[in-house]
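Removed from the display is one protein chain of the complex; every other protein chain stays in position.
And then subunit A:
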């Protein structure tokens, strides 16, 4: 049994003197490495990073300066030569600042973005002449913290503290308008591996289309991808499908084959069929395939086919007039077909392989691949996605340049490519601010794209990295989403936990409710590759192992195809392939033959209608990998999800069986995420309880950080009395969780004591509360901007501070002489928080505090803008004290949440013989149905630990049936003079009498959740009403009412409480008195007459009265005449009365009247 330590002194030492060399928690940095690694890959690595690869891929745009159609004119080739991202710095016009670096803390406090200059080196040449270049500033690009573009990169904890960061700030996110944002990881299809699919939707593509298809997601070296699909048609034909700029195109696959290479039907036939000549299913279909194509298209040679393709796709691919059809055709192949491969020869072979796999799928020789299995998935990393967007925006930039030139031409402006001035002018007239577009992407998560980037969603890419507590913060970086496309899907198959994800995705840590199973978290040891492994030694090693060359005559599932990152390297027999795979694995772990350790050796053995066999090697980016121990060498192997399916990895050393297991897990806990690992004794709990704990850990009012003075988050929760748990998994220390305590050790008695602990309520000891149990604080930041209503360029008219005029003295109680609030002063609703002098009015005014909850002023920060103008903005941080109240939510670490129902006096609490009284009482009924035995064990371990003054390790799967924690901790309790099972005889605090049963009492770590009554309570007697219906408005913020809905109404009816029902539905809602005409029965025609001398105003019915003019020759008594507001005179209509109705009835009547329907009411007595 391993033990845990408190490490109090170590921690204190580390806080006082942060390490000057490296962090004490390397695992934290490893956890977020995929984010930083992928961002760094944009600017670092081979060929100057992904962005420079991307601009190479974009190539040059060709522009001609002629308006006439018969000649082309001068040719301008413009391209982006290289991309450079600087480090965040102050604007160049600021000459006063000594330090020109902008640091992240400043961005957080000033609520601006952490971004740096994006510079493009644009080169152009006229008529293929001399190249000219210019460096263009393309706006400020938000950069990732601690990436190579950040000032914090590689800083030691000591330096980080000096830069006003957390001592273990690990970065991986962006700061946009002061908010920390990160790009969520997304699950996408595994790259460069053709996947066999059966999708009913494929059949709806067109006539004779079937459900069979082969899909491959090809990824270019710059990490942009292009998906190719082969469709099987019921007549045996195969179509190649791709989408380009959100449009789909279908091409017969033979056309692609013939365009790729000068080839013959024989070659295609052999390449697909190989030696399986006797397979008539295949030969029949292939014959059909080749014949129908030749018949319908009549294209035989490579050049003919290319020209045909080029002709058809010229418009779509923006072929310039100087390009021939053949060149356009080649461009299509380069841009679309199997873009991960360079040579057409390789593409041709891969396409043949895909066709064969498709036929196998149709014939039922192989099964479809499961796109929901981790085996066929990889992760789209934030940095790569960011790069993809930058690439697209750069291409857009060049296109805009082109459009600007053509618009100049159309408008008849002088266009002179030779003149540098003209080029510069074009640059000035197009939108160069690429950085802003990326900032928009980060702040909204919306992808604005012409191509769609081969992705299935347009929004939801970014999330706020909330710092509610450290658990939540770190989880954001380990989160992988399946894609919002799947969230709307009716079927739940995508949400299933598949055995393939063992060790890569945590089986515990997923939310319940709508994102369940779609939003997963990586297992804590799972890494994601951000670099291409050096696979140059692999082909050599393979040929050494006797793999025959690619050119050999072989095809089909009968032989084993050897592929490396989607490129066919050769063929071998299945028997040999197994040996090759094993040898490769041995070599890579041994470190010999120049084979990288993280090479994925996916050997798919031949099977009866199983997965299509072959030896698939992967060494690319974005793969999930994890370490396991390789038994023959006793060294670490890095395995991926593709190969893992066919490997035998023992979970514990005990279960290793000879000739079966090749690997063993380093620890069974490696399959759990960081948070799931922190649940103590989670192996004793019913599994959903562990899921709940993962959720609740993230909602805990804990410690968001220690550098709170340098943050300006909208809302921060902080537990003032945080402790290190007595019972904790050892990983707790490895991840440095003690730097951010999340709860308090509480003495918990499981007893039904007062009746106030019914139904998950819990009782808190009043004295414990008074001593500070669970005491928390909420920090809120309000940004005050005096220049809000001021337009750009207007002079500043409002100045912070008091003016010379007379203003109420009482303001000085809260405000200092400078007009800013005093630090530490208590403010209540309506109190002044800042005074300013308004020039236009010549008066001093104040802004007031708008919250019903009293707060204390914690900090006031004056915020400057980038110009040197007068200060107009400030942020005020309020401190709101939140001692535990009745109605606040607490939970243990086992998904056992409860609401505080009473603060019970200490004297009345039950007590043990030693005089110990529980801090918290929970009801025993919380356990039988939930089966959170882990909580019992924690209680036991906590008690033993408290008694002996030591911490206990709560890592799951450390105990066994023969060595139970009950015995382990029971012995410790016995040694301390306590009952073996953790029970104690207790006495009633009220009578002093011993309780009938002994009580289970121990120490459990309790979390205070952030859901507090103070944020939730809603009361109203009267208040604002909706002006249309006169019913109470809704919403807590507007002090609205709570709806008595249909079901509540039913309940009231069921109880027969008619009076209550009327009270709720009418009297307390829109009860109104209104006048009604008894003659015509109308609500709407009544109105008040104008009071005249000698008579009061009366209610008259307008439709029942007659106009005075109509009585031209009769005598009308003056007292019978009444007047409306417009001076019109009437007679009659006096038979009205007042009724009580719900106001909406009047509204309904009006609406019906508008449709020509009259409501008539009979009133009695008449």
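In the analysis below, a contact is a pair of C-beta atoms (placed from the backbone, for glycine too) under 8 Å apart; a residue touches a chain by one contact, two chains touch by 3 or more; residues count from 1.
To be clear about the criterion, contacts and distances are computed from a predicted model.
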Listed names "DNA-directed RNA polymerase II subunit RPB3", "Vacuolar protein sorting-associated protein", "Ras-related protein Rab-21" or "3' exoribonuclease family, domain 1-domain-containing protein", with the criterion being the UniProt name of the chain not displayed: "DNA-directed RNA polymerase II subunit RPB3"
Contact residue for the chain not shown (choose from A:571, A:978 or A:1006): A:978
From A:805, A:994, A:1050 or A:1151, residue that would touch the chain that is not displayed: A:994
Residue among A:911, A:936, A:1122 or A:1143 touching the omitted chain: A:911
Subunit A, residues in touch with the chain not shown (by the definition above): 16, 720, 766-768, 770-772, 775, 777, 824, 856, 858, 879, 881, 905-907, 911, 913-917, 974, 977-981, 983, 985, 987, 989, 991-998
